[in-house]
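What follows is a short report on a single structure.
A single protein chain has been removed from this complex, and every other one stays in its place.
Showing chain A:
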Amino acid sequence: MPIGSNTLFQNYFSDFKNYDEVLKSNMSINPNWEKLLSNLTQMGTDNLLAKQNEINWLMDENGVTYNVYNDPKGMQRSWNLNIVPFLIHQKEWETVKKGITQRAELLDLILKDIYGKRELIKNGIIPQEVIFAHRGFLRQCDQIQYKTAKNLLIHSADLARGPDGRMWVVNDRTQAPSGMGYALENRYSLSRVLPNVFQDINVKQPSKFFYEFNQMLIEAAPQNKNNPNIVILTPGPLNETYFEHAYMASFLGYPLVTGNDLVVRNGKLWMKTLKELKQVDVVLRRVDDVFMDPLELREDSYLGVAGLLDVIREQKVAIINPIGSGVLENSGLIPFMNAICNYFLKEDLILPQIASWWCGQEKECDYVLNHLNDLVVKRIDRSNRENIFFCEFLDAKAIETLKKEILATPYKFVAQEKISFSTAPDFIEGALEPRKVMCRTFAIARNDTYSVMPGGLVRVAAERENLFVSNQRGGVSKDFWIVTDDPQTNIQNYSWDSTCRISISDINDLPSNTAENLYWSGRYLGRALVTARYLRMVLNRMNQGQYNNRKSESKSLVFLYQSITNITSTFPGFVGEGSEDILRNPLKEIISLMMDEKRSGSFAQTMSSFNNSYYSLRSLWSKDMWRVFDGIKKLWRKFKEDDDYSIAELIKLLDRIITRLIAFMGLIEESILVNQGLLLYFIGLQTEQATMTVAKCRSLIVFNYEENLQYDILESLLTSHESLNIYRYSYRSHLSLDNVINLILLDKEYGKSLSYQIKRIQKDINRLPHSETTLNFSTCQKYIAEANNKIESLSITSLLQVNDDGTLRENLDEALASLSKLLHKTSLAISDTYFNHSYQQKQLVNQNFPLA
């Protein structure tokens, strides 16, 4: 294919001299890429642009995100996948695979030695300081024995092609490597959106690797080998790769837990579930070493489990990778790796590394200090970008400071040669551009060797001539193909679809943290829906009021404004101090109640609380739900941008949000099984709706109004409750208070009546796991039964009674007040019995050491 005439390549050439994956120096094309390029060319630029958009859309829709801390654009960034994959031919890959396997074997041996006999140090193969001065060397983990043949169960390496055309190792990732899930989702998305690009190309599939990955987890169990309980430990939704934790949990079918869900008792690790404690055998962790046990490691960690290390010492649980493996993420080892390889395996390293000098040796240190401008300096135990010094870009003062730092603790520094890694084509604005790439590979322990994922995750530098490749800065990724000449089986559909996967078999085993989030999801959703409908009703009345000057109309509006404050508990608002002013411009207050996220009780705040519990439950939700939810967020954002807060626009926004909330609630019911936790969601939802019904009735119908006003108020109540049609159907009459009370509060058949809701809560609470030892009712059962008896005992005649001065229906008010109290007590009892997070983890002595 002539390069010059291909429009895709029009922007590919520049003065930027570099090794390119596709274009050889004589301007011919690397034959391995020919088919891919011709597939891309055939599709045409317009089509490719459309496909790139579709991928972006798919990633967005599927909620594939990468959180960037302190990102002003918001927490969850969409994951970027470029439609042009990166590829390596099978022939070359065989060597790379051997090199990765060798490296994983080697790091495993180093890990065992460091925390075991330390022969490498004793025999002078590696200097003591490289290990002992590395903050990842955890003395608490010394001499721990493991039952698995390999101690390092997952190894991940960042590879890049060096100037000699070979793949070089840049970094090792050994604690809790990320990227496997993203790699899988990349493959899935690309094959879904761009099947054509795979045409006539044989790409190796990772299905076997993931099967083996699962086997590795199962076999790691030190006991209960037949049916081990495996969990995935995440730092939580704020973590940058939380999407992937949830994705893997869903894909593998294991519960996703946080430190708070686990506890150490009787020398074992347990997961807190709704019913009881359930022993955990294997933890696939995404929490870094030092955060794993606040008793023995970092005191300020809330991400781990106190006492965990001793359970590991006693071989009652397996952690993957073992705690302490972070010491291998150590650039100080690089200069000694070949010697170590010869020491253990009697052979040289297969994969080259960047030339490195450890400053703990005098000669090397002198060399480094004399050639600083040509070198890249790193701390041995920090590989994040903030701790890498590209000396050529430093000014004289910064160089002096760095020199002083090196001289103070030379053993903490390593200097590396500047290397220009290869570029590969990236599809950018309709054309291909060369970009630096970095390949993350994954190896897992299998029997006595390692199994390597065919391919992996490829990350691309954000700008054309950028030196750095990192996701933390919001980079782009690529699918990573290993192409072969042999035909491959079809791409399997790795759809992330939680509807067909039941990760938790029984409600008894539901982690209590998940249960709590489900319960609150129900409550927030219920509150959001009731609040939105109520605000919409009031806004509609305001709209009508503009054309209607009836006295009762304006009077009833004032009552409605005041009821908003009561129902949402946003005092003083329309009722407290300063309410005259607020009543003069009611729209302003209503806008604040809708839009002000910082205001407790506002619609915006309810939505944002829901957002939090929703995101913590990531692994349970389906794609459709994500889509609907994301739709709500986009509507909201757009509305804020447009900045038109007229009554009509507010009503339109609420209309749209209400429809989506209802769609969302419908999806929840069909996506999660009752035993998977839907029960908790229902209890939360019904409890909130019942509570809001009581609040509405208390602020609207306990006072005695004159007839016209009464009529307006009743109509408003029924409208906000979406019950006007049902009322008309049931009573075919003028609105009357006794009928409204019968319908909204006492009707036993009507799904929106309080009586029905309370009965439903009672039924659901009875289905929760109850401890066998308590013969009596649990506290929450007791309170909800009391509420049910209360509402069944109410008589309409007594409720309608007005007190002596004719202003108030005292019996009605008293009944509603006591129901409200009982619902509140029920909710508290549920929290106490099932969520048990009321006790916080604390240090006996608050040491607060500066450990950073």
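Note that contacts are C-beta pairs under 8 Å (C-beta built on N, C-alpha and C of every residue); 3 or more make two chains touch, one makes a residue touch a chain; residues count from 1.
Definition applied: contacts and distances are computed from a predicted model.
Entry comment: the absent subunit's protein name, as recorded by UniProt, is "Transglutaminase-like enzyme, putative cysteine protease", drawn from "Peptide ABC transporter", "succinate dehydrogenase", "Cytochrome C" or "Transglutaminase-like enzyme, putative cysteine protease".
Only one residue from A:128, A:338, A:420 or A:818 touches the chain missing from this view: A:128.
The omitted chain makes contact with just one of the residues A:295, A:507 or A:819: A:295. Touching the chain that is not shown, out of A:306, A:604 or A:718: A:306 (per the contact rule at the top).
Where chain A meets the omitted chain, the residues involved are 118, 121-122, 124, 128-129, 132-133, 139-140, 142, 263-267, 294-296, 299, 306-307, 310, 313, 408-409, 411, 838-851.
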